[in-house]
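One protein chain is absent from this view; the other protein chains keep their places.
Letters A, B and C mark the chains in the order given here, with residues in each chain numbered from 1 onward.
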């Protein structure tokens, strides 16, 4: 089962053409990832900050398949495409009324401050197990 | 010669980890495209709006190669990777002190309102010629 | 009873100093107003757009009393300070753990497109009655 959140398309998302301005979609993808880590993995971004860790984004691909408009409600799902030693690739799909609006493939890396240097590190065991549960069945 | 703009990394771009928050990079890519169309192609987004046209983004890929920090100045270049009948794919590269920070490949489509329906249309001749001038030599 | 919403302080709200960047608070005040109109007044911003109406902001005052940080949850309330013929002044207060973080007084005007000109108009009866219910008892 993928992780799921609903996003009503609101005034701040939309451009003068009346459709979602694409940088706002990436505030949304960040928001999905942030809440996924807090709710599903059990580690909030605040927790990470306090321990000198983080999950910076290193790569993303996006297909914008159809525009979204003010008043639409996007159903957004996230699941894990690939789980690496210190990285994870999510697929995030936003749809409205059964129509896919965007498909995002996004890779994050687990980094930790080790002796003053931020560097990729293997996922902590507990986090890796939680992420594993969202790997898409093939 | 690619199109070029400089972006000082300012307070509003940065996240609590002190690096550019990636949705802000996409405000920047939109800004580069918007100014490229106005300055280099000769058609502003305001012009497009007034005539019922636009250049929505249909696809993008981004590699975030190194973080950018408050006070950095990004040198950003844009050139044309592919020029289609009604689409264009740009490569946008941001670098600081010779280090590439991000590489974005982004595809926009020329759409026009024809009888109340927004649909892709072939580039107007004048725009196509201007875009052609930025196709990367191979 | 004022209108109420909860806002977790998330990554996108915070600046390099680790506190909410004040323009993000105004995305939040807009969001409170937008949801108040949809949920409590019964007219969404999408509804307004479709009928050529809107509620642009004409004035605001804000006291930022204490900073908010990643992981805080703001309890935000809105009530009506003054209800005019075509305007309304809200007081929006954000607090966390009983500490007031910001107090915003914000005035919006009901405008409608009349023969191609956007101009202030008296509130429709139904909207005025709903707004009246949120006037703060003195």
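The working rule: contacts are C-beta pairs under 8 Å (C-beta built on N, C-alpha and C of every residue); 3 or more make two chains touch, one makes a residue touch a chain.
Keep in mind it's a predicted model, so treat the numbers as computed, not measured.
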Practice problem: Could you tell which one of C:54, C:84 or C:120 touches the chain left off the display? | Solution: C:54
Quiz prompt | chain B residues touching the omitted chain (full complex) | solution = 10-12, 18, 27, 30-31, 34, 44-46, 49, 69-71
Quiz item: In terms of residues, what is the contact footprint of the unshown chain on chain C?
Solution: 16-17, 19, 21-24, 26-27, 30, 49, 54, 56-64, 67
Quiz prompt | Hidden partner interface residues of chain A, rising order | solution = 11-12, 14-16, 18, 21, 23, 70
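Convention: only the chains that are shown with their structure count from here on.
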Quiz item: Quick one: most central chain, C-alpha centroids?
Solution: A
Exercise. Mind checking the centre-to-centre distance between chain B and chain C? Centres are C-alpha means, answer in whole Å.
Key: 34
Quiz prompt | Whole-Å gap separating chain A and chain C, where each centre is the average of the chain's CA atoms | solution = 28
Self-check item: Where chain B touches two or more other chains at once, by residue number
Solution: 16, 21, 23
